[in-house]
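Every protein chain of the complex appears in place save one, which is left out.
So that you can tell them apart, the chains are marked A and B in the order they are listed, and the count of residues begins at 1 in each.
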Amino acid sequence: MIATGGHVAVVVGLAATLFAAAAFALAARGDDRGKAALGRRAMIAAFGLAALACIAMVTLLLTHDFSVRYVARNNATTTPPFYSVISLWAALEGSILFWTLLATGWAALVLHRYRDRAPTLMPWVGVTLALVAAFFFAVMAWPGDPFVRITPVGTEGNGPNALLQNHPFMGLHPPLLYLGYTGLAVPFAFGVAALVTRRTDEAWLVIVRRWTLVPWIFLTAGIVAGAWWSYAVLGWGGYWAWDPVENAALLPWLTATAFVHSSMVAERRGALRIWAHALVVATFVLTLVGTFLTRSGVVESVHSFTASAIGPWFAVAIVATLTGALVLLVWRLPDLHDTRPPGGTVSREAAFLFNNVLFLGITFAVLFGTLYPLIVDATSGDRISVGAPWFNRVNAPIFVALLFLMGVGPALPWGGARWPTIRERFAFPSLASAALVIGGWAIGLREVAPLVALGLAAFVVTVMGDEVVRGAHARARSRGEDPPTAAWRLATRNRRRYGGYLVHTGVCVMAVAVAVSATLASDVTATLGPGESVRLGAYTVSYDSLVIEPLSDDPRVTETRAELTLSGPQSGSLAPALRDYPNSTTPIATPTVRTAIGEDLYVTLLAYDPANRSVTLHLFVNPLVVWIWVGGVIVALGAAFAVWPEPRRRPLPAAAGA
Amino acid sequence: MSPAPPIDPPVPPRRSRWGVLLGIGVIAAVLAYLALSGMSNALVYYRTPTELLDLGESAIGQSVRLGGLVKPGSVHGPATDLTFVLTDGTNEVTVHSSVAPTTSFREGIGAVVEGEMTTAGVFEATQVIVKHDENYVAPSEGQLPSQVIDPGT
Partner (left out) sequence: MSTRGGLLRWVAVPLLVVPVTWLLFTGLGRDPRDIPSPLVGKPLPAFAATTLEGEEFSSESLDGRPALVNVWASWCDPCVDEHPLLLAAARAYAGELSLVGIVYQDSPDGARGFLARYGDGGWPDVLDPSGRIAIDLGVTGPPETFFVDAAGIVRYRHVGPLTEEVLVEQLAVLGLDR
């Protein structure tokens, strides 16, 4: 009954989105406000229908209705309610349903907010968003139906994927990621609308600014949360492995980040407009490619994916979107010439351009590395994978260059810089940077990566700090405010700029943390009998006892726990465990992480021998890892600061001055 | 929105696209060099014991993921100095590993070892991955590194 209702909601949702697309198309032709309103209501209805379908699915999961295949496969009677709810996005069909909910939500929100504005652009924005939503509804109506029934109905289901019920982060990471993915359809829709209507001036960029940054925040947070989850759950001591699945999330993030930068130039200086358009298209296509790669079984990862019938649907959608958008872009190319002369080689425009080139470089490299196994298989038949060292080797220099630009760019004037300016702006930061590198060397740091990261981070932060201090100082003097007030007012009067600085600071923190943790981590593997101990660095871990017992909140799961005593800079007890889930032949590791400001002690139980009670432990000392998460939070906060709505106040006098 | 604090008097636009284009060219060249020169060493080949043995000498030193089943009765030694035989039903390869596999490693189970063939004819593994389920329905949330069941990198 509920399942039928869910299915009906999906089918009606498909009809509503198609109706909306048609209404918007007619509205665009006839400049007809009434039809646009009709389309808007249909999209809001589609959002409501997607919500109903999601509620239906969550109800089915919570009531363990195993007559629905999705529930039978991803739920069991013993599944705790929290994991039942989040199972909505734990597997293929459910995740598409959830995806549709978010996509229609974004669409309804943007169409509602702009119901009375941008009357030329909005119908085409509506057409694009409605077609995107229609595609997802259609996938659910045919190959990826989440409400398929099975007979005979069992009394027990498979239970959720063991990895997904092992950590509450699964409730956070996918929604963040999906909010990012789906939200990036909005800038794409505006880009398309601007091209179709030949309104390729700054108007669409001004609107899209916030609608890009907000999904970007979610995507960033989603990726960082994913890395965090991987670190906390998977027990291999790391957080990023250049796995195809991770790359799929990173690719649209890279192009979206490039777009955030080039759109500023396009908006302020009328330059890099082709880039802005190409990047919104690329971002959206890459979100589809990511879904395709991770859901169709095309790319081999040790965790292979089930081959699925939605693959061809996504392939067709990708090719159609790419072709349509490219034709549109090439057709309108003559409209997209820069309206002002280009800046010099050492100008802020050039810095932005290089930023875009570098981001595109990483995008190509990551895409190439991810798809290379496909190319090799198709041409030579060899089955290969591209290892993480390749990705590190290619991307590390680009990240270094980006970090450098991050310091240089904001301090360069538009148009071009004269030598005295350059000297004045960069002398102190260069000295600070050199001092830090030499200091690092002096305390015994010999690895290249941390030294480079540290030097560049110092450079970037001092350039920005210098400018904030100078600006606040000037303001304090001219308006008679005390310095902190002046600094705060300065920042809130130009949220985008200073929010951006905060984002850059967060990136610097992450860069140093990544460089240090990647090169200076140490680890040891040891097999211990009861009473024995192992040392790693300043830590001593001694093994007390082995406990094997069912989990209290899900008795079908057996936990094998090594009770350990830790002494050293931190002390206390540790209990890394392996959990055996009935639907997984491999036990799931639950590592214990002891986090301190300077370093994490990370202990995984690799194996145990019940006969002689011996355990094999893997210990890691991972320096500065916690700062990766802190940096991620700073990035998100900075971007949130940048998009925070300005209080409604008197119109800015000559606000557009650059 | 407000004027960007550092402002120079506008420099007359030198027709200096060349500087920018040169920069882009250099970036592209460096990137291409890094990408292509590092490629052959970074590739990991998936092979079965039969395929690996067919390659003979030429397989020595190549990064390989070797998949097969752990032959019953072939597992010897402690977890950190382990020897066992991987078989695909037709051919078999002796594997030595100094990294401990996970608990689910046992005789008869499917396993993938990553490492390389040595001149001694023994496959030296740097990773032993127990291959639980070829057709595992992947969690679709988006983040699953290949080291999911990696005993140590």
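Remarks
Please note the rule applied: a residue touches a chain if its C-beta (ideal position, glycine included) is under 8 Å from a C-beta of that chain, and two chains touch if they have at least 3 such contacts.
Bear in mind the structure is a predicted one, so any value in this text is a computation, not a measurement.
Across A:A27, A:I274 or A:V557, the residue that sits in touch with the chain not pictured is A:I274. Among A:D377, A:E447 or A:D609, the one in contact with the hidden chain is A:D377.
In the complete complex, the hidden chain is touched by one of A:I318, A:L456 or A:L566, namely A:I318.
Across A:V206, A:V327, A:A434 or A:V469, the single residue that touches the chain missing here is A:V327.
By the touch rule set out above, chain A reaches the unshown chain at residues 72-73, 150, 152, 154-156, 158, 274, 292, 296-300, 304, 306-307, 311-312, 315, 318-319, 322-323, 326-327, 330, 333-334, 336-337, 371, 373-375, 377-378, 383, 582-585.
Contact residues of chain B toward the unshown chain are 48, 50, 67, 69-72, 87-90, 107-110, 131-137.
Following the convention adopted for this analysis, only the chains that are shown with their structure count from here on.
Measuring from the averaged C-alpha position of chain A to that of chain B gives a distance of 24 Å.
Across the complex, chain B is touched by residues 73, 89-92, 95, 161, 163-164, 170, 173-174, 177, 222-223, 226-227, 229-230, 234, 236-238, 240-241, 243, 245-246, 248-249, 290, 294-295, 300-306, 341-347, 350, 353-354, 357-358, 361, 364-365, 368, 372, 382-387, 389-390, 393-394, 397-398, 401, 411, 413-418, 421, 425, 467, 470-471, 474, 493-497, 523, 525, 527, 560, 578, 584-587, 589, 606-608, 616, 618, 646, 652, 655-658 of chain A. Against chain A, in their complex, chain B makes its touches with residues 1-8, 10-11, 13-14, 16-17, 19-20, 23-24, 27-28, 30-31, 34-35, 38-39, 41-47, 63, 65, 78-80, 99-105, 112, 129-153.
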